[in-house]
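Following: one structure in structure tokens, then a few remarks.
Note that one protein chain is taken out, while the other chains of the complex remain in position.
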Amino acid sequence: MALLEIDDLHVGFPAGGRMVEVVRGLTLRLDAGQALGLVGESGSGKSQTALAVMSLLRKPLRVTRGSIRLEGQELVGAPEATLRHFRGGAMSIVFQDAMAGLNPVFPIGTQLMDVLAAHRGLTGRAARAVAVEALEMVGIREPAARLGHYPHQFSGGMRQRVLIAMAIACRPKLLIADEPTTALDVTVQAQIVELLHELRQKLGLALLFITHNLDLMAEICDRAIVLYGGRMMEEAPIGPLFEAPLHPYGRALLDCVPRLADEPGALHPIEGAAPTPGRLGEACPFAPRCGLALPRCAEEAPPELAFGPRRAACWRLVP
Amino acid sequence: MSAFGTLLRRPAGAAGVVLVLAAALAAVFAPWLAPYDPLAVDLARKLAPPSAAHWLGTDSTGRDVLSRLLWGARPSLAVGLLAVSIGGIGGVALGVTSAMARGLWEQLAMRSMDGLAAIPLLIWAIAIVGIVGVGPVRLGPLTFPNEAKIVLLIGVLYMPPLARVAYGGALLEARADYVQARRLQGASGLSIMLGDVLPNCLSPVVVQATLLVAVGIVVEASLSFVGLGVEPPFPSWGGMLADARRVIFSGEWWTYVFPGLAISLTVIGFNLLGDALRDTLDPRKVSAAGKVVT
Partner (left out) sequence: MAALLARLFGSLGVLVAVSLVLFALIHANPVSPARVVLGNDASEEDIAEFNAERGLDRPVAAQYLAWAGAALRGEFGRSLVDDTAITRTIAQTMPVTLELVLWAFLVALAVALPLGIVSALYEDRWVDHLARALATIGVSIPGFWLGLMLIAWGAVGLGWFPAGGYVSWEMGAWPHLRAMVLPALALGLYYVAIISRMTRSAMGDVMLAEHVRVSRAMGLGRGRLMVYTLRNALPPVITVAAMSFGYMFGWALIVEQVFTLPGMSRALLNAIFRRDYIMILDIVLIITAIFLLANLIADALHRLVDPRVAR
């Protein structure tokens, strides 16, 4: 049994009498200690998937179909008390907006120790010790002295470290990182990715890393799922994915990343615009922008095909 | 769809429009709508309950309550609207020029607005009328009623919130890319101010001004109630309630229920209209910057 199992996940919101779906039939497995990347442009449904796992979807968004299981325990439709027990406990999340992620009117120590109190029943000196340890682990210097500091006394990168400390304080088995570096300076980005990598090895975390940045993902993940228009396009180990993507969208995405070998000024953007949720019929969402599209692509969603450890959904791959 | 159409489609907005319109119609057409002379005393018919002859009854000197209510809309709306006009013109001028000119003028204007904002409205309205005295104001050949003092004072004290809202909006506009582009094209500061910045920062001012009309009406009614506003025997809603205070023990409910309803419904109207305007005209909620408590 995998640590995280998602089957046929649909996330949507009602609009004008019907459901607009932003995640459509996503299935994935994540084993303990593994790192899986979810890549896609904005609107691909990657962040909604993360929020669905945490059961933190904001109204009117909700899971309309499918199943999410953590260690075999169903999370979709689970009572709030169960979810509260899992959140910050067995599964945890780090968000993009580190600047606004900490409560501005409480010292970070209080916020950290409140998480410890909620899940590990730690209070007083014991909680303090664990909080200091957690801050140390994420590379905050003089952690004991900083417990009493307020968030505004930290830089953006430091706040993200504190948020990561909160997320790992109760030793989760699964850590979701939802674009954790997007709002940070480029130099800080690398440090945070490095930190996540380190923590994963030290604590044996499974990591669900959500990003639109292929290079960052390649640094930290073993495997990646490429999402487009709420659907899985392709799933593959990092090496094969970068060397030979199976799906035309995967190929197009890789072509967008500038390489040193490229002649100066050569950029290869994907023509056309990302799809609007709700405008998608049953077709392959990438069909309108795909150079290799067949007539069939615009009519019917392709089946998911397995190729050893890889999966892809494209009519071109159907024998 | 036009902003007004959107406004009318919300129940609260539509209710606001109806209430404000009703008060305005009463004020404008009072001479034609009122069935009786609002000043006509008829001691034989004093404190008569509502009847076919007097729909809303008569007061303690036999005057027709409905007629006085209709006429009483005039000072209420006049004070509210005129004070807001003074505050709006002054405040917008200061706010927009401050945002455009910056520097010393900005400091001077906005600091003095802060100072004015530190003055509590109602007590100062009482003070001014108290010191200058209750009575008409003569300026050369013109005679203004006692309320003119209140209008002037409220108008001046309305400047800070409206200036702040205009200033906030104008700052946003002045920094906007299209204004920068106009500058680069060589447009003069004045034409940018009047042609681009001013029209684009007025929406939140209108929202705020609508809400302030409501405040002005309550202040006028309160002052008339304590005898510092509209001078008797001229009809005003606050004054009618002051008269009714004397008969409150004998149960002539129509004397104090209807004038109070008139004030409250008109004020609710302006508040609903202001809130609805905020939702349609001012999605950035700039007008919240000039939030007024009294």
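Should a chain be cited, it is by its letter among A and B, assigned in written order, with residues numbered from 1 in that chain.
As a working rule, contacts are C-beta pairs under 8 Å (C-beta built on N, C-alpha and C of every residue); 3 or more make two chains touch, one makes a residue touch a chain.
What you see is a predicted model, and the numbers here were worked out from it, not measured in a lab.
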Original post:
Which of the displayed chains are touched by the chain that has been omitted?
Top reply: A, B
Subject >> Among B:Ile89, B:Leu108 or B:Ile123, the residue in touch with the chain that has been omitted >> reply: B:Ile123
Subject >> Residue ranges of chain B at the interface with the undisplayed chain >> reply: 114-115, 118-124, 126-134, 214, 218, 221-222, 225-228, 238, 241, 244-245, 248-249, 251, 253, 256-257, 259-260, 263-265, 267-268, 271-272, 275, 293-294
Subject >> Touch residues of chain A, complete complex, unshown partner >> reply: 54, 56, 83-89, 92-93, 95, 97, 100-106, 111, 114-115, 118-119, 150, 152, 163, 166-167
